[in-house]
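Sharing a structure, written as structure tokens. Questions coming.
We show some of the complex, not the whole, and keep each chain where it was.
In this document, chain identifiers A, B, C and D correspond to the written order of the chains, with residue numbering beginning at 1 in each.
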Amino acid sequence: MDWEEIFSRRPPPGTPPGTIRFNPAAPESSVSVVSYGPSEIEERRIAAEDEVRPFLGRRPVTWVNVEGLGSRQIITGLMEAFRIHGLAMEDVLDLSQRTKVEHYKEYVFFIADFVSAGGGIAIEQFSMFLGKDFVLTFLEKPGKWLEPVLERVRQGKGSLRSAGPDHLAYALLDALVDNYYPVLESCSEKLDEIEEELLGGCGKGTLGRMHRIKQDLRTLRRTAWPMREALNTLLRDSSPLISEDTRLYLRDCADHAVQIIDLVELYRELTADLVDLHYSNISNRTNDVMKVLTIIATIFIPLSFVAGVYGMNFNTEASCLNMPELNWAFGYPFALGIMASIALTLLAFFWRRGWIGKS
Amino acid sequence: MDWEEIFSRRPPPGTPPGTIRFNPAAPESSVSVVSYGPSEIEERRIAAEDEVRPFLGRRPVTWVNVEGLGSRQIITGLMEAFRIHGLAMEDVLDLSQRTKVEHYKEYVFFIADFVSAGGGIAIEQFSMFLGKDFVLTFLEKPGKWLEPVLERVRQGKGSLRSAGPDHLAYALLDALVDNYYPVLESCSEKLDEIEEELLGGCGKGTLGRMHRIKQDLRTLRRTAWPMREALNTLLRDSSPLISEDTRLYLRDCADHAVQIIDLVELYRELTADLVDLHYSNISNRTNDVMKVLTIIATIFIPLSFVAGVYGMNFNTEASCLNMPELNWAFGYPFALGIMASIALTLLAFFWRRGWIGKS
Amino acid sequence: MDWEEIFSRRPPPGTPPGTIRFNPAAPESSVSVVSYGPSEIEERRIAAEDEVRPFLGRRPVTWVNVEGLGSRQIITGLMEAFRIHGLAMEDVLDLSQRTKVEHYKEYVFFIADFVSAGGGIAIEQFSMFLGKDFVLTFLEKPGKWLEPVLERVRQGKGSLRSAGPDHLAYALLDALVDNYYPVLESCSEKLDEIEEELLGGCGKGTLGRMHRIKQDLRTLRRTAWPMREALNTLLRDSSPLISEDTRLYLRDCADHAVQIIDLVELYRELTADLVDLHYSNISNRTNDVMKVLTIIATIFIPLSFVAGVYGMNFNTEASCLNMPELNWAFGYPFALGIMASIALTLLAFFWRRGWIGKS
Amino acid sequence: MDWEEIFSRRPPPGTPPGTIRFNPAAPESSVSVVSYGPSEIEERRIAAEDEVRPFLGRRPVTWVNVEGLGSRQIITGLMEAFRIHGLAMEDVLDLSQRTKVEHYKEYVFFIADFVSAGGGIAIEQFSMFLGKDFVLTFLEKPGKWLEPVLERVRQGKGSLRSAGPDHLAYALLDALVDNYYPVLESCSEKLDEIEEELLGGCGKGTLGRMHRIKQDLRTLRRTAWPMREALNTLLRDSSPLISEDTRLYLRDCADHAVQIIDLVELYRELTADLVDLHYSNISNRTNDVMKVLTIIATIFIPLSFVAGVYGMNFNTEASCLNMPELNWAFGYPFALGIMASIALTLLAFFWRRGWIGKS
């Protein structure tokens, strides 16, 4: 379960704030630096914090990307090199954070959840520091989703290469937000499947599946709402680190976040509808079962009674009142006739009520 | 399903923003220009972007209408001619946009959904750029709903011909909003039909139909709320492109949007009520089935028991305690009398409970 | 249905705004003028717009009341005489308007729904223009509810006669709002009746009745909320047409609107509760039916089985193992004893479970 | 019912505003004056309005308390003596008012509901005018709840005697708010009782009782919310009639109102939970009834069938195929054995399903 992780990831109550706690199970950090300007680009994978310093300030944008949060030395080194506040660094390493934007003096700090589908919904934490001439990103695990942005930087096409670090930050956020769509699409497909089954009347195990989709949608909602909030905060705040032009692009990105929330709410409502359909199906089936029982039982119980009457052993010889029918020549056909007429009457009654022949 | 289209229409995650992506399946663009002033009007269907330029600035209003978004050359040509921002153009071509208004320096950009009924509810995207002396509109598919507005421009009656491009934009938005009414009317008719069926007690397949109406209403709500929001934004903002007089008309248009939302919410509540009625009907029917079973079974089971007793084969000759009734002269009438009295007692019980004779 | 009318009353999409459309089915207009000041009053029924002009400006207040919206000539005449804007006039004649207040330069325009009970809930549109020295009112149908206000003007008692047109407007709005109370009272009585029936356990056809009350309450809510909104707008706006003193009275009127909304919401909740009670009653009844069936069937089915056993035809002469009971002297009493003990055991079981004797 | 009173208490629509309507059924007014300063206090029961005038302005605080609203002469006299506005006085006498605060030039007008338990919940209207040197209170019926405040004034202990009229007003409001707690306590006790019954599985008539508690809670909510609103209005407004110090006390009082609303909402949720528990109990009981029926019926019906087979009268002499079992030496034990094995198989089946032996 998603929320169990939240607790296992948290420090014990009473821990001093700003304590940098490294999770011993976290994967080793792999750090890469991309330093670029409109006309040149340099990329390097580094092993120690010292190797970063020469890049700082040399070109308009220095992007340091850390994947895996397990290497204490290099991470604390970067923290000092970029003068990151202890509280912010604590949030980067504490993987139970809510999406948020925080303005510090020399940088903007953005923390968000990266969402990916595959079985259930997986959440990975993404943190970013946007400074005057750098972007510093931290990923919980190695992340392929950054690749397209990196590729765009490398190719130097589009506005990304010639713009400042704020545009790179925007591009990363945009990729983050766009990754919601495939996840939503997989939800949508599962819901369509279930809807078809339910409208077709069957549906074994649908309730369990719907229960799981509900949880996925709750997870999405829980991450999408603060994402929208954070993007709007970014848009409204007049931080000098974000240019007017980038703000225009961020507005586009915030629009997408709104659309994602719309879709999540839509799917939640649809799921509720499908649960209703499911209950209606169960009711209908109970009704059907009852009808079959009622029809068979109400027809044959009276017939059995008639047969029972003529199975009584009253002594016909004791008096002429004692079951004279038994000695009638047409006694048996008479009894069968009574039975047939009872059965037909009941069938007609059921037919008129629409219980048989019309369903 | 409506939302599947949203995903198929979206670019893959990581695509650079402002990328003009043409959908290869989109229909060829058909472009027409209407240029008019209070006293004159010129209309032409054009094939290349160059043919538009002579019209620009010649008369107070130039309306360029593009139907079908498949022709790359002419659309990019228009984009340059009217200096449209890449992000806005991307939104025009990406058919999954939410209704919104965006203010750019030289124009106001409006994107909205055109709603039409017919089977389910169909949604087509409508985009509009309102500049100082032009209106540039894009339709996903050829759209008949613009015809009445065009006709009013042609006939030169009313205030449309003598007013500026803002009034034309208003007229188009008004037509867009007014098209919700027939769609809502068809929902209303379907709901009335279902209501009548349900209050009459029957209703085969109503649940499926209600499920579909619910989805239609969700779609309407999802488009109507942002429409209202966008119109209010337009009203509040003090853009110099929209005159005081037109603002008065826009207020009227925004009133209609509010009324539409009222109706949608009303129908949603009504649908929920009808679903409740449906469940109540099912419960009532189960109850009826149970009652019939209970009445028949509880009457005949005791009678059969009596018949069974007198069908036992105890040897009457072994002792006088062994079923002496069998040899009584009135044994058979006695047994029938017991049965009749049991049956009457039970019938009286059911009648007093209101299960028979009163329903 | 109420909302069907909305559609039949609407103009077709694409109609130019400000078009004065007369409904050919509307009743002929009957126009009356009341012109008064603190010390004098003149009342006249008029047939043409010309007859109004002499009254204008002669005394502090001129109240022109139009009942029935079918006479094109006189209505367009009044529109010109009082310089009414086309959009406002269109709203007066389009009977599907939502309650609202609109400020124009020379007058305040108020449009609202008059609510009356009788069978279901009937809605009639009331429009009012309040100018510097006139009040112009339009009623969809001849309306008795204006009478008390007119009477107060005639008698010249109270503050109405000596105050300006704003106080007359207030008096009319107050009468409009006060008319909600009898309608709410009739709802309240119906709900009380249903509640009594349901708590008493019966309730034939209650669901249909509750469905109708729900619709009535929805209609009331749909008209009462915008009424409150409109009155608050009137209170907040600093229009010079409304004096400080009248504003004090309007505050009282707005308080009533709030109270009406409170009551409507209260009744809606109560109705929801009653629907729950209704379902609970159905469940209880199903439960009762099931209990009777179960008690009778579970008692007699085992008894019948015992009777069936001793009705078997095994040849007692073939061996002494073959149903020796049949030849026992106490065979029959023995069998009856078994049956009685089974029946008593089951009755005790049911009694302990509380299914019999305690209900 | 509470809301029926609202209608019977209202004036007919069209009544002029500010009309002082006396309810002929209202109890005679009993008026008392308490005039006090830090060092002296005078108390008198008066019979005519003239007797009040000598007190006015003589000491820092003059508290006139009117219990019972039936005496026209004295009430109109007080109205003139304290220069009360007609609209405010109308509200005092119209007992259907919503809790509210209104600022007039020379006084603050507070109208609220006093809540008391006893059977259902009783509501009495309390009105108060707070002026520069007087507090004028009106009670619908003689009210014991004012006694503790009066006693504190008499004893001259605490801050009440030396403070101004605003502190007396606060003390009265505080007593008003504190009276909610015993009412809530009685609700809480009833809910606890019902909860215990429901968790214990039984619960005759709980639904009716829960229905009544729901109505009580609705009544409380309907009075508590506007109370909070009114107290907050009082806190925010910078009326010179209320000193900074008293405002501190009023904040405490508003905190209590918030806590009361919290409790009301809590109880409402709890009631909803209990209703759910109730339905679950009903479902469980139906299930139990069904299980017993199913177990007995499914065991004995096949056994009866076997007995029925060997009760058939086929002529064993006609051929050796005709029921040879009847003549077997072990025919009867064989038949009983079949029956026993069928019964045991079914019992095992039910036991494995958990229907018997585990419940």
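Note that contacts are C-beta pairs under 8 Å (C-beta built on N, C-alpha and C of every residue); 3 or more make two chains touch, one makes a residue touch a chain.
Computed from a predicted model, the values in this text were never measured in an experiment.
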item	value
Complete complex - number of sequence copies, 4 represented	5
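Throughout what follows, only the chains that are shown with their structure count from here on.
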item	value
Same vs different contact residues, chain A with chain B, by half of numbers used	different
Chain A onto chain D, rotation angle from CA fit, given as a multiple of 5 degrees	145
Gap in Å, rounded to a whole number, between the CA centres of chain D and chain B	41
Centroid distance [mean C-alpha coordinates] between chain B and chain A, Å	25
Junction residues of chain A, two or more chains touched	311
Chain contact topology (line, ring, star, complete or other)	line
Complete list of chain pairs which touch one another	A-B, B-C, C-D
Complex contacts: residues of chain B adjacent to chain C	145, 147-149, 152, 157-160, 171, 174-175, 178-179, 181-182, 184-185, 188, 192, 199, 248-249, 251-252, 255, 258-259, 262-263, 266, 269-270, 273, 276-277, 280, 283-284, 286-287, 290-291, 293-294, 297-298, 301-302, 304-305, 308-309, 311-315, 318-319, 321-323, 353, 355
Residue ranges of chain D in contact with chain C within the complex	1, 3-4, 6-7, 10, 13-18, 85, 87, 91, 96-98, 100, 102, 202, 207-208, 211, 214-215, 218, 222, 275, 278-279, 282-283, 285-286, 288-290, 292-293, 296-297, 300-301, 303-304, 307-308, 310-313, 316, 323, 325-333, 335
